[in-house]
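In this view, the complex is presented without one of its protein chains, the others remaining in place.
For clarity, chains are labelled A, B, C and D in written order, and residue numbers in each chain start from 1.
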Amino acid sequence: MSLLKLSGVTKVFGGLTAVNRLDMEISEGQIFGVIGPNGAGKTTVFNCITGIYTPEDGEIMWDGENITGLQPHKIAMKGVVRTFQTIRLFSKMSVAENVMSGRHFRSRQKWWNAIFHTPKSYKDEIANWQHVKETLEYFDLIDYASHPSGSLPYGIQRKVEIARAMATEPRLLILDEPAAGLNDSETLALVELINGIRRQGVTILLIEHDMDLVMELTDYITVINFGEKIAEGTPTEIQKNPQVIEAYLGSDEDDE
Amino acid sequence: MDIFFQQIINGLTIGSLYALIALGYTMVYGILKLINFAHGDLVALSAFVGMTVFAKILGGEASLFSVIALFLITMAVIAVAGVALDKSAYKPLRNAPRLSAVVSALGAGLVIQNGIMLTWGPNVNFFPGDLVPNIVWNIGGTVVTFIQMLILVLSLILMIALYLFINRTKMGTAIRASAIDKDASRLMGINVDRVISLVFIIGSALGAVGGIFIGMYYRGITFEMGWQYGLYAFVAAIMGGIGNIPGAMLGGILLGLFNALIAGYVSSTWTDAFTFLLLILIIIFRPTGILGERVAEKV
Amino acid sequence: MKKSKNLLFILFFACLIIYPFMAEGRWLAVGITFLIFSIVALSEDIVLGRAGMFDMGHAIYFGMGAYICGILNYHYGLPIVATIPFAIIIPALFGICLSAPIVHLRGDYLLVTTLGLNMVFLQVLENDAFGLTGGPNGIFGIDSLSVFGFQLMSQTSIYYVAFLFFIITLLIIKNLEHGKAGRAFHYLSQDPIASQSIGINVRFYRILAFALGAGIAGAAGVLFAIQYGAISPEAFTFKESVLFFAIVLVGGPSSIPGILIGTFVMFVLPEVFREFETARYLVFGLAMILAMVLRPNGILPFKFGNFPKFVREK
Amino acid sequence: EDVIKIGVQAPITGSYANEGQGIDKAVRLLVEQKNAEGGLLGKKIEVYTCDDEGTAQAAAICGRELVNKGVIAVIGSYTSTCAQAAQKIYYNAGVLQTSDGTADALTENSYWTFFRNSNPNSAEAVYTAEWMVNKKKYDRIAVITDYSTFAQGLGNAVVEEVKKLGGNIIYTGKIKANSQNYTPILTKIKSLNPDVIYFSGYYSDGGLLRAQQKQLGINADFIGGDANDNPDFVKLAGSAAEGAYIINVPTPELLPYDVAKKFLASYKEKYNEMPPSIWTVLNADGLRAIMHAIEETKSLDTKTIANYLVEMEPYPGLSGPLAWDEDGERVGSSYLTYRINENGNYDVVSK
């Protein structure tokens, strides 16, 4: 059974159909790629999945449950967590606090613990910070723990954003152009990182324009153009698909 | 039925005053994303300046020339005051957190208000009377005065002129662009500092017209009156969609009419409550005001 | 660094404790009002500073607390102590009900809406709603606080009661800072969309911030009623809300010492400079501008990076 | 102790600053005169002034401050609200207080320390209703108040008294002070065809109300309560002022008594201006009565002084005979009705 299934998802802005009757099926453990020209509607699809937009039509099934139109935090709590095309960190806060935000719904504290702590809530607090420490260690961010995240180099910020998402212990990690703005060697490190996350058993859904990365990482790809699916298949199939070449990749002659 | 039309006239007159003042709020908000809480006090200041200019410079004799001069001189003085306000209280805070400038604006309001009090005294002052002919038309029981017509017509002309300026001219487009992204505007060759000064000039000058009208219409002017008009005009700007020029005009007129009709038909003791409930309802159902743009945040 | 900060705090509390022995009359009254206003400003800060919502109507909850205390005592004869729970819970509930429809509003729209609610609140008080609020007069002749049969009439005893409330407020805020909710406020105020996407119920926490802020302000209202024995609408106008708003920003949002300094600068200093008389507010306005220009982030800005040390250690 | 301390609690700043300053000046003048005569019981008098800004909160602080200074009596405040806010403090401390506040609530508690030097709203209301219903025989009466304690108290009392006399109130409404635009409420009133519009608020609004009434072509009479008695009323109303009525105790210039003339002359001499209003004179009377009582009883015990004030034979005041009942209410009233003539001056039309 598929972990995430989109059927007939449609999103309209004013007169513009950004996503048009899109079907997509992601299985557990996959790294699933979404590619397509700029403005094809890729980010919009992700926004529909994570509840930021409510689709006009269609259905999004998560682990057998309909999550269409659910509020974003509810979807996150079900294990679907994302990063953003333009980095959205809590830029004034330290890296540790940013990662701690990922522990929010895992924390067992009640609202009234805002007024007074109990031994239990206190223990919970420490346990979550412990988890943050482990996450920071895993992502090799411990040196930056107390740095304000907004003043860090771009590449590190990307990593913090992924670490924050991973701190929620998600089942599905959604990455929107994680390699944008990274140079080749940084991209290489990112590939390693994503592979590592996959090994932890997390399913990954990503948008990327860096074809080298897409080809190297993904198991399966959907190509979108004008909000509609124009092709899907394994990376090698996609690379040869004439429609994809025409709409997105461009032929090699252009290169020289 | 005549009371209905009378209330409409009442509402339109006060509404166009609100609209004139609201334009100052909305323009500054548009470009600096700042609620210029001192604007109402500038309006009050203009009434006092107008009074003194008329008595001391224009010799206190009413004539077509002296009334026009009164408007022009006062508008110029208040425009300069507006620019000075910006340069001293807001410009140093351009890169500061947004609310810092709001607090600075509140402080500036206090300064202007108490400056007026120290200069002209705490008691009611009197704007020169009979600047315009005291003509009264009685149309089937509905009374309309010359000054009301003057306020209505002149406000309308000014507002239309402003609208055309903003939307049809290059300078106007530069104002709109600077409102969106200052650095990018600079890269287009726009002198953003000058654009901001221009906005303060226009906003303050329109406020000055409002202030003079208040003086001419009601005669008694007090140093505290800026709060009252400022607050209502500000509410009008928000109702219409702050940052939006036609919105400010619409909001002002709407607020004036609404106030008049509530006081006339519902209850004079609860006008404020009704006014603010209307505002809250508008905002809840149209979170960016009646004409405000509804751009969803792109993620 | 950290040590000297603790030392300053201890010094500050020591001063507060011995203050009634050093001040009298008007200055003692100013001291009490300082404590009360600090509590209100700290509660405003939960909403404005921490959760980042531009609340310009906080005097509503402060006033509501005072009026509930006054009404229950004056009209229904409840002893002051018994009114306290009501004066906390009812404003908190109002905080929930009034904020629920508006918390999604952005910045300035929220500001003007809360300001509007303050105007409505004021008109309710002035129109003597339900014959309870006493109209523009307000309510005079509220009993003094008595605990276990002791009448706490003197200024000094009222001071210590206020001090107790003040300490409790600080403790609550400390608890808030070291827990899930307090952090959630900071997250959602910086980026609500990112917050939602990692599972924070933004709406819930915004309303919680209002409820907390309103409850604490309500408690401060009781203190106000006790201190003056009289309450009237003019103490809860939107200009008062503006004062609390400005205190938070002048002092430094989210920063406890900042807000205490803010209260001092915005409330106590004007008392000191009473001699300026008529020019006082002019000077006050200039000071507000100057404070912001010189310290745009507040006199003592808040610093993030509040987490246990072990997280940073390899 | 070889000095006697007297407090002044008045709005030295704020909207009522000139009234507050007038009270302070009058007190200092009287004290100066008394000290020049050798003081009270051979002791010099010292004056402490506290600015209550016209707000209850500041008034409460003033109360504590003055009590702490050790004053035996406080003159003020100008507004009922401020007088009331500090009243209990003076009562608890056994400090005498005399105020011109006209709110009836001021004497409701019968505090032995409090003496009103003016007449309460209810007295004015009785006079006003009597004049409107029985003298002028108005058939349709509209009443406007504002949100202040004072104006609402007076307005409500007038409505009540008119009803008692069987008069016909066709409208009651409130305006917000200083909001300037009253055409909506006046238009509403116009549609009800009133004979008279009674306004209990302040001159700054009253003048505009009158002007806008005329402008809207409402031919009803206009009557303003005592707070309209201010030269600015005429300036604000302009030519529309003519024919408006104002009900008040006499203005300082109209006071017929010799003591009053002498006091006003020395006030004018010292400050080169007249007192801003009758309220200054009334508060001066309050102080004069207290000084008189101290001299008569040869005591500085406030209880003794208070008892004397309640029991004393009427003492010649600037504003007429001074005497109090046990609630601290001044006995006797002296209201007048003025009509404003075409020159903007007052004609007394009824006593």
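One rule holds for everything that comes next: contacts are C-beta pairs under 8 Å (C-beta built on N, C-alpha and C of every residue); 3 or more make two chains touch, one makes a residue touch a chain.
One rule holds for everything that comes next: contacts and distances are computed from a predicted model.
One chain of the complex is hidden; its UniProt record names it "Fe(3+)-transporting ATPase", one of "Fe(3+)-transporting ATPase", "ABC transmembrane type-1 domain-containing protein", "Nitrate reductase gamma subunit" or "Phosphate transport system permease protein". Taking every chain of the complex into account, the absent chain touches A, B.
When the missing chain is restored to the complex, the residue among B:88, B:123, B:173 or B:267 that touches it is B:173.
The residue from B:112, B:190, B:212 or B:242 that touches the chain not shown here is B:190. Chain B meets the missing chain through residues 170, 173-174, 176-177, 180-181, 183-192, 293, 295, 298. Summarising the interface, chain A meets the missing chain with residues 13, 16, 35-40, 43, 85-86, 151, 153-155, 177, 180-188, 209, 211-212, 247-250, 254-255.
Here, only the chains that are shown with their structure count from here on.
Nearest to the overall CA centre, using the mean of each chain's CA atoms, is chain C.
When the interfaces C-D and A-C are ranked by C-beta pairs in contact, the top one is A-C.
As a whole-number value, the distance joining the C-alpha centres of chain C and chain D reads 37 Å. Remark: chain A and chain C have CA centroids separated by 41 Å (rounded to whole angstrom). Touching of two or more other chains is recorded for residues 52, 84 of chain A. Counting partners per residue, chain D has 17, 174 as the residues that reach two or more other chains. Per the touch definition, chain B reaches chain C in the complex via residues 29, 33, 35, 88-89, 92-93, 95-104, 106-115, 117-118, 122, 234-235, 238, 242, 269-270, 272-273, 275-277, 279-280, 283-284, 287-289, 297, 299. Across the interface of their complex, chain A is touched by residues 171-172, 175-176, 178-184, 186-187, 190-191, 193-202, 204, 208, 212, 304-308, 310-312, 314 of chain C. Remark: chain C residues 24-26, 28-30, 33, 126-127, 135-138, 140-141, 155, 227-230, 232, 234-235, 274, 277-278, 280 touch chain D in the complex.
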